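For reference, the structure I am asking about is given below.
For this depiction, one protein chain was excluded, whereas all remaining protein chains were kept in their positions.
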Amino acid sequence: MTKVGIVGGTGYTGVELLRLLSQHPKVEITAITSRREAGLSVDELFPGLRGKVKLKFSNPDEINLQKCDVVFFATPNGVAMQQTEKLLDAGVRVIDLAADFRIKDVPTWEQWYGMKHASPSLLMEAVYGLPEINRKKIKTARLVANPGCYPTAVQLGFLPLIESKAIDLDHLISDVKSGVSGAGRNAEIHTSYAEISDNFKAYKAAGHRHLPEIKQGLSNIAGKLVNLTFVPHLIPMIRGVHATLYAKLTTNVDLQKLFENRYASEPFVDVMLSGSHPETRSVRGSNFCRIAVHRPQGKDTVVVLVVTDNLVKGAAGQAVQNMNLMLGFNEMLGINQIALIP
Amino acid sequence: MTKVGIVGGTGYTGVELLRLLSQHPKVEITAITSRREAGLSVDELFPGLRGKVKLKFSNPDEINLQKCDVVFFATPNGVAMQQTEKLLDAGVRVIDLAADFRIKDVPTWEQWYGMKHASPSLLMEAVYGLPEINRKKIKTARLVANPGCYPTAVQLGFLPLIESKAIDLDHLISDVKSGVSGAGRNAEIHTSYAEISDNFKAYKAAGHRHLPEIKQGLSNIAGKLVNLTFVPHLIPMIRGVHATLYAKLTTNVDLQKLFENRYASEPFVDVMLSGSHPETRSVRGSNFCRIAVHRPQGKDTVVVLVVTDNLVKGAAGQAVQNMNLMLGFNEMLGINQIALIP
Amino acid sequence: MTKVGIVGGTGYTGVELLRLLSQHPKVEITAITSRREAGLSVDELFPGLRGKVKLKFSNPDEINLQKCDVVFFATPNGVAMQQTEKLLDAGVRVIDLAADFRIKDVPTWEQWYGMKHASPSLLMEAVYGLPEINRKKIKTARLVANPGCYPTAVQLGFLPLIESKAIDLDHLISDVKSGVSGAGRNAEIHTSYAEISDNFKAYKAAGHRHLPEIKQGLSNIAGKLVNLTFVPHLIPMIRGVHATLYAKLTTNVDLQKLFENRYASEPFVDVMLSGSHPETRSVRGSNFCRIAVHRPQGKDTVVVLVVTDNLVKGAAGQAVQNMNLMLGFNEMLGINQIALIP
Partner (left out) sequence: MTKVGIVGGTGYTGVELLRLLSQHPKVEITAITSRREAGLSVDELFPGLRGKVKLKFSNPDEINLQKCDVVFFATPNGVAMQQTEKLLDAGVRVIDLAADFRIKDVPTWEQWYGMKHASPSLLMEAVYGLPEINRKKIKTARLVANPGCYPTAVQLGFLPLIESKAIDLDHLISDVKSGVSGAGRNAEIHTSYAEISDNFKAYKAAGHRHLPEIKQGLSNIAGKLVNLTFVPHLIPMIRGVHATLYAKLTTNVDLQKLFENRYASEPFVDVMLSGSHPETRSVRGSNFCRIAVHRPQGKDTVVVLVVTDNLVKGAAGQAVQNMNLMLGFNEMLGINQIALIP
């Protein structure tokens, strides 16, 4: 059994890693850390894990994570970059679910994340963990930067269009909507039930941290800078990301075939039938990404609809997918659950 | 007291009319019809009205609506166009909350609504009931076509930009989201709680009936045809419409001032402070429309955020606003409630 | 116009007072305090109040509340008892929406609220503000202790049964359920959206602070100690309390008539038709309390179903009702809104 550790296990990506890894047939969770909850049984904080996870939270200062084969960081931004080098030196593979290694350009990272980067050299080495683009590199990576939830959905939605040079790259529009778990497990008024329920709003229209990550990814695909307007919204629901993407078509391509062909061999990307509208619950608890492509009234605007579960394909599930690739396991191992409907 | 009648009082726009009109100081509801519920006390169907509304539903065949001063149609599409002429002939003013008189072009209407129009001549006479555009005409109208919920939000959002010729009219994008009450009070699986809750999806991306209504309205403002992509989504919440509008700027205008000036004297349009993100609950139960305008990263894409309560400013409240105008009342009479928060 | 002040205006009872008082025809809100938000426009914190409330939050140390005719405390427990005496001495009437003056027995209060009572003598003077029991005393009170949300519902449900000596007082059961706004507007993980939504649980089964308040009230009605089991639950919704009350009948009484007669002249208590099941939304935003009484299978257990809006009849609405009584206004003034449905 492969030994895995989780740093920062009290947030939603942490508990989702616990759900997936504790059911994974080839790994054993040997450590989970939390400074605040050290000593507490994991199942006391998350009673849904009673009978399934017997670990206690460890103080990160008192546990030797170097004995793990793989360490997942499910921490706030800025933690993984402090600790990764030492783990890599000890031969541990690292998957960071936070943003520390996602953006290659140091000044851009520092501008959006408001701190100095502690490990610029690792930032260069880190492989961006979107298997649909970087599968080969991920297989040999020591350090994987797991993509953000919005960037996963938006990149998978634009990918076939950009690769095939079918759209104008100067006016991409990404209207994205997320369930509240994307904001993490924190004590804040603005994510409290009575504020969120029966309510809908945009936020950070002026600029969200996922914007530079998406622009970097799309520009890499395009081989030149793309220009993207990105407006996130908060949905009164727990899990799920829905991206509605708009672009101006520059060629007359069979959009349905384009998407089907691009993703024909992808285990976790489902191109739906023409005319479909994917719903977020169809991937609730699942690692699937479902996509539908539309061309309303046959005009020159293409509309792509993308759904993922922000905690699975948008975080913990994709992290396990990356781990499977890094360790040479079947890519779907342990993350092949069916969505929970209703 | 002005005598008002409601045709079709068992849907959500009907019960919202009841809420607003029964608290209106200058009107008396003298009739409410429902073929199916004839004879039933209104407050037995809607216990929230106990002690407030004493009416029973009448059979539409057995009641003389010609004694009313104003009749509201809160019926499915296709009903008002059958009955309006007779009422107008009797001197009754008519406000239709359905779509029968919204679209001037008969073939377009018949294509989108799938039936023959019964009253094309009245269609010409009907005034489109968006006071922010047609206030003067509404004051003298016999017949008002009350706008749809999406069209109200989208038109109010684009209006200042189009009037001022600030945007490219060929690639307008309207990503709209609605609470479920917009689908009406019907027995259908796809709007049942277990299907909607904790779920989000787009629908009718290929074409929604509000598209031709919006295009007509925006084209009228522009004085030429506009081109609009319109994708509606369903939010797991009861009330509220959120429109996120995107357009390419063609001039360098002070967007905040443009919106503030245009709506300075509008009693029900609130242009929020620069940088704001209006939330739907801020207009829950209220006739207000709140708007914020953004220009992300200072690029050439303008983003307009618009919220309304689909049952108030998007339906019954706007109908009462139109009635107030038609009868020479203070425009805010009876529809000046504060939003219910939380 | 009567001048009213609100101490602690940033919580849900505070903003609900703002909604009701700003629409009240006979009062003017002259002050609202918040130490944390001093200087901020009220409508910046609560955009739903834009155009309706022009006040700013004042620092409580810098404002003279003694100029008010009535002061409402919408503060955490323990604040009102520090400041009330001075206000009363200045001739101001005080209504406390917190728990400071609800329980007459000082040791009991101190045990459940975990602090020393600062003003035991006022505790004796304070009138418990449940108009259906204490209307006469409220009219002449200087200081009113506004009841808790659960106590309002539970006492109104048991009242006719206890007054008529129809039930065994030794085994009263009160299974109550509340929407999340009852927990206040606070930054806490356990009331965050992703924790509450699609979830249901009991809490504080071992003992909730409203238990001694209810026991005091029911015992006063009975003229002897009653014994009550009280289990609260958290509903994934914003507003509303539902109490399901169980008791053993000791006499054979016409329950429907008993309730109808008791509440025949109460403006805000609605005894529904026999066989009804009141729903919380039927009082959403309204000061009504709706009650239905059942005797399943004709056995000796009576079941009473009670709903209120915890922020209106369970807090701010009842406070305004008490103010109306204290000032000799019509009891329904400013709190006669219709519930918002759907």
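Labels A, B and C are assigned to the chains in the order they are written; within every chain, residues are numbered from 1.
Here, a contact is a pair of C-beta atoms (placed from the backbone, for glycine too) under 8 Å apart; a residue touches a chain by one contact, two chains touch by 3 or more.
Because the structure is predicted, anything quoted here is derived from the model rather than measured.
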_Selected from A:Thr10, A:Thr75, A:Asn134 or A:Ser181 as touching the chain missing from the view_ = A:Ser181
*asked:* For a quick check of understanding: of A:Pro47, A:Pro107, A:Gly298 or A:Gly328, which residue touches the chain that isn't displayed?
replied: A:Pro47
*Have a look at A:Val92, A:Ile238, A:Leu258 or A:Leu305 and name the one touching the chain we're not showing.*
A:Ile238
_Where the unshown chain meets subunit B, residue by residue_ = 12, 179-181, 183, 185-189, 191-198, 236-238
*When the complex is taken as a whole, what residues of subunit C touch the one chain not shown?*
171, 173, 175, 177, 179, 194-195, 197-203, 205-207, 227, 229-231, 233, 235-240, 242, 244, 246, 248, 275, 277-281, 284, 292, 294, 296-297, 299, 301, 303, 305, 307, 342
*asked:* Please output the residues of subunit A touching the missing chain, sorted low to high.
replied: 12, 15, 19, 22-23, 44, 46-52, 181, 185, 197-198, 238-239, 270, 272-273, 276, 278-279, 281-286, 288, 290, 337-342
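Note that only the chains that are shown with their structure count from here on.
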*Would you mind checking which chain's mean C-alpha position lies nearest the centre of all protein C-alpha atoms?*
B
*asked:* From the centre of subunit C, which other chain's Cα mean sits the farthest off?
replied: A
*asked:* Please tell me the distance, in whole Å, between the geometric centres of subunit B and subunit C computed from their C-alpha atoms.
replied: 36
*Quick one: subunit A and subunit C, Cα centre-to-centre, how many Å?*
45
*Going through subunit C residue by residue, note those that touch at least 2 other chains and give them in order.*
12, 181, 185, 197-198, 238
